[in-house]
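Just one protein chain is left out here, and the rest sit where they should.
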């Protein structure tokens, strides 16, 4: 299997893991930087994560254009992926998902932070991108142009995760597994945090603890522990 | 397949999608205006959405009477559908569902509003219909007459969704997919909103954003994206 | 099929419906008054509701004694059923279940009430039985004697549902379907009510509305609508 075939299979698995965990519903999309061409990324055509197959994975350039002609409908959100790969050379995976648990942190002044160690990779700061700040109050909320996508990437800055008001969250990863792992825990962490806030003052994961967790190789055994299990659980043995 | 057969199959799929997503339990009903006769609508006999088959779909006139004789028990709530099709010529689908997440907004003074972009089609105002206002405190709460149904339709007015105190919600759609799509997200939005309100001031989807979303063709690719996935997920390939 | 065989099959179905809906976990028990001998009731031996079969159903007298010898372990809670059948001749079904959603109403001063129309049959008052009031603070909390059971039945009085502190709830029914139907909605109603209380003043189902709902025959089509669906959903066709 070539590196590209491996990357495509892994992206299929990632889509199905995220659907199986309810991180994706009929929306939600995850991409990975092309293993051989850093100016390209791989992303499925517009279809539900639960049903993605290798043939659905397309190659895109860093302005969100498909690398070869394809008649099938594309994700509007392909621009978002393009802009982040362009702005962040060390990022190799991007993921965008709706989440009713994360959403409250995008429409109120309460900031999202990590209370769950497993989501420490998210960092200590999670900015919120509100489309109205730059594009006014009469949009359909979607990141449907490179201009909007670059504005979102700017708000993400050097952080690992950014919330999109009224939509959900965008997570980045050093590897595909890294992005998937964090994203499986982001909604769980949001629920735990919401309950903790009801109780009063909360003791979040500290910067020092985040740094220690980020020092662990994202492809180490401890960090990969979920992947094979999740893949089997989501019925993806054939692509492992 | 005739337009009527297509409409019947789609209505079967809609029932099963809504049951699969927990929007319907043993109650809950969805109808579609007859594709050829605008003074008629299609609705299943009294049975659980998860088990609806094409043979369960009946045709009704706009006073809730079955168009042909049928011995099987009918939904009490058929009147509600009739009254809304009568009052709202542009509405082509009506859906009524209980929802423990939406219910709190029907028995308190807290108004339901959209915080999730996907539910922007719901509009910025969601009125509440309380049967006691017109029919007193000694009813069984059901919309079991055309008189009650017309009163409910009046409270709905020009809006897209109305809550029924102690029961749940009624959603309308320009198309069947439109009503189903909004309704799958209404309970999710209710949960997100409830949590957001705990946090403090909430930034809802604005009127301008609602207008932009309503400007999207409800049968466009973006808006139909869920349908095929949901249908497959609910085991409805055979009716696609 | 004799009336007794029918009652036994229905009790098997009821057990499995309640397990399927998460009302029962490995605990939880439902009984029905013997169709031919009003001084007897039918209840499964000690086993999880999800796996009850006709052979597990035993006959008990109104002091909780098995009508015929049986070596298999019995439910401790058989006394509770006995005491209620003894005190309430019009009750034909008794059900006891733990429920993490109902429990908060048993350990605080917040009373449970109906906000969901479907649970109107629960009545407007739901008393709480706290074992310590009569039996002190050093029990294991279980209703393991007729004395405790009679005290619980006394607290239930003429109401339809009583909460047991730290345990869950006991529901009574005019028929088996009546008890099952209410019980499926009791946890849902508890969740809706808890959220409603966060919002502020709550408008519950009124006494007049309860009376109207109780006026509906519990074996009418509207009230039986869930049974066949639930039975199929829980894999119980063979006992229908």
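Just so it is clear, A, B and C label the chains in written order, and each chain counts residues from 1 on its own.
Please note the rule applied: contacts are C-beta pairs under 8 Å (C-beta built on N, C-alpha and C of every residue); 3 or more make two chains touch, one makes a residue touch a chain.
Please read these numbers as outputs of a predicted model, since none were measured by experiment.
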| remark: Full-assembly contacts of the left-out chain, visible side only, are chains A, C
| note | Had the left-out chain been drawn, it would touch chain A at residues 115-118, 120, 188-189, 191-192, 195-196, 198-206, 208-209, 211-213, 215-216, 221-222, 225-226, 229-230, 232-233
| said: Suppose we count only contacts with the excluded chain; which residues of chain C make the list? | reply: 25-27, 46-48, 50-51, 73, 76, 98, 100-101, 103-105, 107-110, 130, 132, 136-142, 165-167, 194, 197-198
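In this section, only the chains that are shown with their structure count from here on.
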| Topology of the chain contact graph, where touching chains are joined (line, ring, star, complete, other) | line
| Copy-to-copy rotation for chain A and chain B - C-alpha atoms, rounded to a multiple of 5° | 90
| Whole-Å separation of chain centres (CA-atom averages), chain A against chain B | 32
| field | Computed distance of Cα centres, chain C from chain A, in Å | value | 46
| remark: Note: chain A residues in touch with at least two other chains are none
